[in-house]
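To start, the structure itself, in structure tokens.
All protein chains of the complex are present and in place, except for one that has been dropped.
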Amino acid sequence: MPEPILRVKALKKRFGGLLALSDVSFSVAEGEIYGVIGPNGAGKTTLFSCLVGSLPPTSGSIRFRGREIAGLPNHAVVKRGLVRTHQIVRPFRDMTVEANVSIGAHFGAGKRRGADARGRVAAILERTGLGARAGSLAMALPIGDLKRLEIARALATEPAVLCLDEVMGGLNPSEIVAAMSLIRAIRDSGLTVLMIEHHVHAVAGVTDRMLVLNFGEMIAEGVPRDVLQHPEVVTAYLGDDAGAA
Amino acid sequence: MQDIAGVLVNSVISAALYATMAYGLAVIYGVMRIINLAHAGLMMLGAYATFSLFTRFGLDPFLSLLVVGPLFFLFGVVLYRLVVRRLPRSGATPSMESLLLLFGVWLVLQNFAYFIWTGDTQSILTAYTMKSVAVLGVRVGVPSLFVFAGSVLSLVFLNVVLKTTYLGKAIRAVTQNRDAALLAGVDADSISAVAFGLGTAFAGVAGGMLSTLYAFTPDFGRSFLLKAFCIIVLGGMESVTGVAAGALVLAFLENGLSAWTTLPTSFQDAVSFTLLFVTLVAFPQGLPGLFARLRTAFR
Partner (left out) sequence: MRRLSLAAGVSLAVFTLAAPLFLERGTLNDVWSLAFAVILASAWNILGGFAGQVSLGYSAFLGIGAYTTVLLSLKGMDPFLSLPIGAVLAAIFSVAIGLPAFRLRGPYFTIATIGVGEAVRVCASSVSFTGGSSGLRMPAGSFDFTRNYEAMAVLAILTVVVAALVKRSAFGQALAAIKQDIDAAEALGVNSTRFKLGAHALSAAIVALAGSLYAINFQYIAPGSVFDFRLSLSIVLMPIVGGVGTIAGPVLGALVFSTLQIKLLSIPALRDSYLFIYGTLLIVVMLFEPKGILGLLRRVFNRRLRRFYADA
């Protein structure tokens, strides 16, 4: 088996007396779509923050493309090819859509400048369906477009691994179908995708493998079919809603 | 050379005053997420108000605090209603607009003081200004003792208000968990008005007490604003015990340095500033940043 592109070992994050992540370990193979699910407050977003370095992990190892990245600052991790989106979108509101995306192109792993950067930005805007919006200010966009902008900016950094934090939250069923095909297309273009999702069935439909967190602990990992039948997952995460959903 | 008892006694006395100063800043920050730069100007105004009550009506400076406190509370509420409230609502982090607006208020207050009291250096001389008594074998000026008593009384008063009254409880609730408190139906506007009034009253009272210890001009208060800020950075913006601890650390460092080193007194003000920087280097985001991260991590 080849070296996984991302290998997390015994990752721990403590806030004061609270253990937000305890001994989380998993590996993601190149070209996989890997899901992270769990109830609110399970530590999913904290996990992403530790992976990209916006929060320093308390202990543990994160190996990305064969090199240790735990403890590196966020911008350095991005330059190595690991990037995340935010669940609550964070566009630069006073900038145009194009300028938003070009920040990623300029300062991400690609470090593109001038015409090279402009070409790359235009291609990504086309691909994410924002081409017609290139010149509008980010603050004028509806939420669906803002979610796409969040992905477009991350793609512009030219990552090897893209971490998506609940990109389907708040979308309607037809938008979810579109988002799922976009995620597949991103994978098919050669990227590895990690995705947090609250919407279990959306994840199960698109991921190769998934991980379930509850109160910062891993309670299951594997292919979606097995994970969703895991008794602990059914009680802890799906709870009484399991039958209804 | 002074012994350790001297440094300790003096530290506790200054810490009480520093805490009074810092609470004024902290209560406003806690409720409104605004750093009140006008705090310096309000302390200066408190000093002049006490001065005027003393020279015009012969009112003892410490008795006049009973007038200055309520007066400044009202002034704070008016300032909030007329000016501060008109700012666009700021979120979880203080906005630059609020800082600059209150900087403007500070400048106007300074000019007001120049206009009324001129730029001459003033001080308050009472019958007991030069007297001192022995506390635990240490000579302490009588005004310092009164300042200590006044500070402790104000802090006790604040604590009672925060713990027993409805508005006080609401202030604590908003400070501890802003979103939850607002969701629970706390009226943000009137809570903010009361908090701004309380903060202003504490600035006025602290200024009044400072006027019995130091000479002052309309430019007075800047170094004390820095001290107050240093204390809340050290101790955390929201915690009551944190502010007290921060005040003690700063007071102990200042008194210790002046007793045990030959540093010129002009550098004494630099202590708080240096401490601020050391804290910032030791804690990557500063203590408030640390707290902010803890808060946002679970969103």
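When the chains are written out, they are named A and B in that same order, and each has its own residue count from 1.
Here is the rule we use: contacts are C-beta pairs under 8 Å (C-beta built on N, C-alpha and C of every residue); 3 or more make two chains touch, one makes a residue touch a chain.
Bear in mind the structure is a predicted one, so any value in this text is a computation, not a measurement.
The missing chain, though absent from the display, is touched by one residue of A:V78, A:L125, A:L141 or A:V206; that residue is A:V78.
When you scan B:L8, B:L99, B:A149 or B:A259 for touch with the missing chain, the hit is B:L99. Only one residue in the set A:T45, A:S102 or A:T192 touches the chain that does not appear here, and it is A:S102.
Listed here are the chain B residues that touch the chain not shown: 35, 37, 83, 86-87, 93-101, 103-112, 114-115, 219, 222-223, 225-226, 229, 233, 264, 266-267, 269-270, 272-274, 276-277, 280-281, 284-286, 288-289. Within chain A, the residues in touch with the undisplayed chain are 52, 54, 73-76, 78-79, 83-84, 86, 90-95, 99, 102-104, 106-109, 113, 153-154, 156-157.
Here is the rule we go by: only the chains that are shown with their structure count from here on.
Centre-to-centre separation between chain A and chain B, using Cα means, comes to 45 Å.
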